[in-house]
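With one protein chain removed, the remaining protein chains of the complex are shown where they sit.
Now for chain A:
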Amino acid sequence: MRDAWRPDTMAIAGIGSTDFSKASGRSTLTLAAQAALAALADAGLDPKDVDGIVRCDMDTVAPVALGDALGVENLTYWGDVGPGGSAPAAMVAQAAAAVAAGLASTVVVFRSINGRSGERYGAGYAQGARAGGSSTYEEMFLPYGMQTPGQYFAMVARRHMADHGTTSETLGRIATACRKHANANPAAQMHHRTMTLDDYHASRALATPLRLFDFCLETDGACAVVVTSAERARDLRQPPALIRSAAQSGGADAQPGQMFPALMRDSITTWSSRALGEVLFRRGGMTPQDVDVAQIYDCFTITALIQLEDLGFCGAGEAKDFIQDGTLEVGGALPMNTSGGHLSEGYIHGMNHVVEAVRQIRGTSTNQVPGAEVSLVTSAPTTGGSALLLVGA
């Protein structure tokens, strides 16, 4: 079946972020409004002209509520896209689809989260004496101490190590590359804290084989982007980041529920990101070799490692050979998570990755890849994920 996707017809015209912290001291609605206003100002757009808002289904800020906070005249389109981390690239895609269909002209896409001072995902999903039901299948996992994302990804990492000889050193190279990028990014929470491979190995085990520095930073903050047509974006304040390709994929053998049931996949060390990559690159008429810079969803180091294999930057099980000193840094084969990523900038649930992917196209990253023309961003892959390929106008 031929894709009807039309590359380069839609664009990201504005980007905005709040500060990233452990305690924002303000509501998710206030954070969302600040990020959205920053993105609209960046694009040179009047907030009252926003007619669409797209969010993920884990956000506590309703689209109409954010529209009200922005003082929009009439919000005529909104949508929820899937679970948290898997959503951001797909949120941009849904906004683009709405503009293409004529349902909206100026769409704010946002994620707002008090992930450290409010609801901490690292605190686990167990609430109350009985777990599960309602098609979550959590009754098959939570009673067995499988209660947090980190514990799930630890299971995956262990199996990857057993099957492929992956070592903690490879995971450590992902962590230290992200940290090095954060050290050059004043907005990153780990801006002032360096990390060597020895520091990585010295960090305490949380769920073996994963340790503290394999885990992302629970964060308070918000990010937003403005999606509009490429034609209109060309007349706005910033150089547009054109959407060369956009894709969502659940892949085969996705399993019901969310995250933990992915332990029932035939292979627990490959995800929907494999099928996602095929669709993404086909729609864009590109291959992984065309990518100049990548923002790879990194709730954990292993999450990024497996995506590199699934997306085709190296073969299955070959990440340990692909990721050498410097591979993922500016000047390396695949500069990755150039703002510091979830591991060292902050965890805005995939949305700060979209913002950084746009900066790379504009040439304004604090770790700018010289001459970057093709910018990849992915959103969480475990039980269905999404991705974008962005290019300059």
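One rule holds in what follows: contacts are C-beta pairs under 8 Å (C-beta built on N, C-alpha and C of every residue); 3 or more make two chains touch, one makes a residue touch a chain; residues count from 1.
Heads up, the rule we're going with is that contacts and distances are computed from a predicted model.
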Record-based protein name (UniProt) of the chain missing from this complex, from "Polar amino acid transport system substrate-binding protein", "Orc1-like AAA ATPase domain-containing protein", "3-hydroxyacyl-[acyl-carrier-protein] dehydratase" or "Zn-ribbon domain-containing OB-fold protein": "Zn-ribbon domain-containing OB-fold protein"
Checked against the full complex, the residue among A:Ala13, A:Val156, A:Val358 or A:Val391 that touches the missing chain is A:Val156
Of A:Ala41, A:Ala69, A:Ala100 or A:Met140, the residue that touches the missing chain is A:Met140
Hey, which of A:Leu37, A:Ala126 or A:Leu236 is the one touching the hidden chain? A:Ala126
Listed in rising order, the chain A residues that touch the chain left out are 122-124, 126, 129-135, 137, 139-148, 150-151, 154-156, 158-159, 162, 204-210, 255-257, 261, 263-264, 266, 268
